[in-house]
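Only one protein chain is missing; all other protein chains are in place.
A, B and C are the chain letters, set down in written order, and residue numbers restart from 1 in every chain.
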Amino acid sequence: MDLIGYENYFWLSTALFSIGILGILIRRNMIILLMCIEIMLNAANLMFIAFAYKWGNMDGHIFVFFSMLVAAAEAAVGLALMVLIYRKFKTVDISYLDKLKF
Amino acid sequence: MEIQNIIFIILSALTLMCALGVVFSKNPIHSGLLLVLTMFSISGHYLLLHAQFVAIVNIIVYAGAVMVLLLFVLMLLNLNKDNEPQKSIMVKIIGTLSAGGIMISLVAVSKIFLVQKSMQGRPIAEDFGYVKSLGALLFTDYILPFELASILFLAAIVGAVFLGTRSVENK
Amino acid sequence: MALILFIPLIVSIICFLLPTKWVKDFALAFSTTFFAYIIYLLFTDFNPQNDFHYTFQNLGIRSLGAQFTFGLDGLGMLMVALTNFVVMYVNIMATKKGYSSRFYGLVFLMQFALIGVFSCLSAFFFYVFWELALIPIYLILLFWGTGKNRKETFITFFVYTFVGSLLILGGFIFFHIEAKMGDYDGFQYLNMVTRNLEGYNALIFSTLMIIGFGVKIPIFPLHSWQAQTYKKAPIEGTILLSAIMLKMGIYGIFRWVLPFLDLKHTIVQEITIILSVIGVLYGAIIALRRNDLKLIAAFSSLSHVGLITAGLLTANIYGMQGAVIQMVVHGINVLGLFYIIDIIQKQTGTRNIQNLGGIASKAPIFSILSLIIILGTISVPLTNGFPGEMLLLFSLYLYKPVLAVIAGLTIIFGAAYMLRIYQLTFFREVSVETEDFKEISISQMFALGFIAFLVIAIGLFPQYILDISYITCTHLKNLLATRL
Partner (left out) sequence: MNHLLVVLVVFSPLVGFLINGILGKKLPEKLSGALGTLAVLISFVSSILLWNHVSIHGGFETVLFNWLAIDTLVLDFGFRVDALSIWMMLIISGIGTLIHLYSIGYMHGDKGFSRFFAYLNLFVFSMFLLVMGNNLVVLFFGWEGVGLCSYLLIGFWYHNVAYGHAARKAFIMNRIGDLGLLLGIFLIFKVFGTLHLATIAELASANLVQPQIINWITFLLFIGAMGKSAQIPLFTWLPDAMAGPTPVSALIHAATMVTAGIYLVVRNANLYQIATLTTQIILIIGLATSILAALIGLYQNDIKKVLAYSTVSQLGLMFVALGVGAYSTAMFHLTTHAFFKALLFLGAGSVIHAMGGEQNISFMGGLKNKIKTTHITFLIGTLAIIGFPLFSGFFSKDEILEKVFEYSPIAWGFTLFSAALTAIYMLRLYFVVFLGNFRGSETQKANLHESPISMTLPLMILALLSLFGGVLNLPHFLPENMSQFLSHWIASIPSMQFMAPSSHEHHLSQTIIFGLMGLAIVLVLVLLFLVYRFYASRQFNILPNQSRFSKLGENKFFVDEIYNHLFVKQIESRSEFLYKVFEKKAVKPFIMLFPRIFGQLGKVFQRVQDGNVENYLLYFVLGIISFILLILL
């Protein structure tokens, strides 16, 4: 029996994704949140690769490639924002960011 | 038991443990470092799945560039265990429940939509996952998204630089 | 004929771009030409025997069944003519007030939307135009309105009509689903009339639609936006609201409610008729004692329109024809009424009839023209108000004699409040405010005289208008007869 089937990778990636969500929900440090987002992205990437392997189709790789690009861009802008926020509020605690209301 | 399966189990365990560590570690620095480990183990999975190029890119981009950036920021902001904000226990419980809920629903979805259908895989080609074949795909079928991605990068660079310089001016 | 529809849009854009100096002449010249063109079409090119004219359908979202279908039948053509008439008068009235170019742009945008409403044969785009018509009028009210708390009033108006519109959209979707219209062409009027709903579905549909349209008309308990909005709106806005936007609601009932009525279950119809009749009386009684000319006009409008709605919903041929002619006539008369109010307000600076008086001796021609228009509104025979009111009352009488008696009281009350304002403003001794009242200028005489001419002409020859809408009404009557 081959464990390296899409099924097992599905469980793995689901678990990773849930861990990412968990992190987002229980942590307040914005940088940790960013990290958790990366975990979730990676869970999705993993799924792509697993299915690409399953179907013998390399389109999935391309998608992962692009999602990495986006993640990189996001990290760059996101971190720049975070530095800015820290300078302004002197904290990275998202519960202080409650100005987003009417 | 084949060697691949053993590697899979070990890697999976490592991935999950590291990911949990990212979430639960008190010190942001530790989180960052554990995330790097997670990335490495995921790259291991990629290798198992014959995605060599992606595995390498993953290490270079994520573990290399992004994570270094993250850690750099962490250290720049001088964040450590002492001033790490904590949530109330209630929020933590709700969060855990929600995350569990997501997991259960995803599992349920997969049980219903994926597993029930018999999915006959296809054998992989000789050059599956090679840089050459990936490149051929990227520069033929996906040339437009590729170019758009470069524009996105440009925008991201401009954005990051702009944000950085504004803050200097403010001071 | 996409020309009729899209020219106002183009003109609207041009108006937005033109400098204020030139825009008013341009607007006036264009709207007069366009009105003349429509009248020319109406009497030469337009053949009332045919079903729909100037149709085209080529654009649209086919997968939604929402095709961009247009066509004008007698009813639509009359309404388009009325729209152009009203817009022309709005431009005439606006000339001396120094409005900026965006006012004219909004007016023509409104015209575009209104023509769209009156010519659209697709429920989907009907709704689009219906909503589009709301935007310019709201902006006109907001930019040029007066009075305290006006923003609140106008937001009330906006919310009211917007909720009404949503109900209409809901009604259309409900119909689409329940009547099992196909995906393709499912929102086409001509396809929709071939189906009908029955039982509760029909009741739900007609309730949704009647409330939706009823807000704009307005039918009795939904009228509370009306008086204050009329009062605080600029007079051009009031005219657009009362002379033409109100007709949108009646037209909506005509085109989108009547053909889908289930004549076996008439409870909604009955309740609406009763409410409308209550509105007739209610508006008239309130108007008896008000002193603000605009308020009186608003409540009289409530009263007149209630009669139209009630007569229309009796769904017999007299009611329909009466409603058509009364829609046109009410448009003309209410326009005339507000024009008079505008002239008085501009010259004296007040709208309170207690402070006015003696205008008849200062401006005899103005007072005679006003008298003709006022006689039209109280539907003295051989003025334009009479044939419509007679037909509507007759249709109500055939429906339920008691209702005709109650609604008929409007004949008495209408005369009472209209003659009251006529007496208090034009008769009596000259007051402080009217001491310097001057006879109206030649151009105003022309403008007002044309309305007075129409009042008499339509009263003498109502058949011309009835002929235009005859086929529409007959079709509708036959359609309803098949449902019984």
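Keep in mind that, in the parts below, contacts are C-beta pairs under 8 Å (C-beta built on N, C-alpha and C of every residue); 3 or more make two chains touch, one makes a residue touch a chain.
Values in this document were obtained by computation on a predicted structure and should not be read as measured data.
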Exercise. The complex has one chain that is not drawn here; which of the drawn chains does it touch?
Worked result: A, B, C
For this session: With the full complex in mind, choose from C:L5, C:M110 or C:L466 the residue touching the hidden chain.
Result: C:L466
Exercise. Of C:L190, C:V380, C:M445 or C:L479, which one is in contact with the hidden chain?
Worked result: C:V380
Problem set entry | Residue among C:I317, C:A457 or C:L479 touching the omitted chain | C:I317
Problem set entry | Contacts of chain A with the absent chain, listed as residue ranges | 21, 24-25, 28, 94-95, 97-102
Exercise. For chain C, which residues reach the chain that was dropped from this view?
Worked result: 159, 221-224, 227, 282, 285-290, 317-318, 321, 358, 360-361, 364, 368, 375, 380-382, 387, 390-391, 393-394, 397-398, 401, 404-405, 408-409, 411-412, 415-416, 419-420, 423, 426-429, 460-463, 466, 470
For this session: Extract the touching residues of chain B with respect to the undisplayed chain.
Result: 87, 91, 94-95, 98-99, 101-102, 105-106, 108-109, 112
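Heads up, the rule we're going with is that only the chains that are shown with their structure count from here on.
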For this session: Work through the pairs of chains, note which ones touch, and then classify the graph as line, ring, star, complete or other.
Result: other
Seminar exercise, completed: For the pair chain B and chain C, the C-alpha centroid-to-centroid distance in angstrom is 63
Problem set entry | Rounded Å distance between chain A and chain B, as computed from the means of their C-alpha atoms | 6
Problem set entry | Sites on chain B at which at least two other chains make contact | none
Problem set entry | Residues of chain A touching at least two other chains | none
Exercise. Can you name the residues of chain A that touch chain B in the complex?
Worked result: 1-4, 6-12, 14-23, 25-29, 31-32, 34-36, 38-39, 42, 45-46, 49-50, 52-59, 61-62, 64-66, 68-77, 79-84, 86-87, 91-93, 95
Seminar exercise, completed: Counting only contacts in the complex, chain B reaches chain A at residues 2, 4-5, 8-9, 12, 15-16, 19-20, 22-23, 28, 31-32, 35, 38-39, 42, 45-46, 48-51, 53-54, 57-58, 61-62, 65-66, 69-70, 73-74, 76-77, 79, 84-87, 91-92, 94-96, 98-100, 102-103, 106-107, 110, 114-115, 119, 121-125, 128-129, 133-134, 137-138, 142, 145, 149, 152-153, 155-157, 159-160, 163-164, 166-167, 170
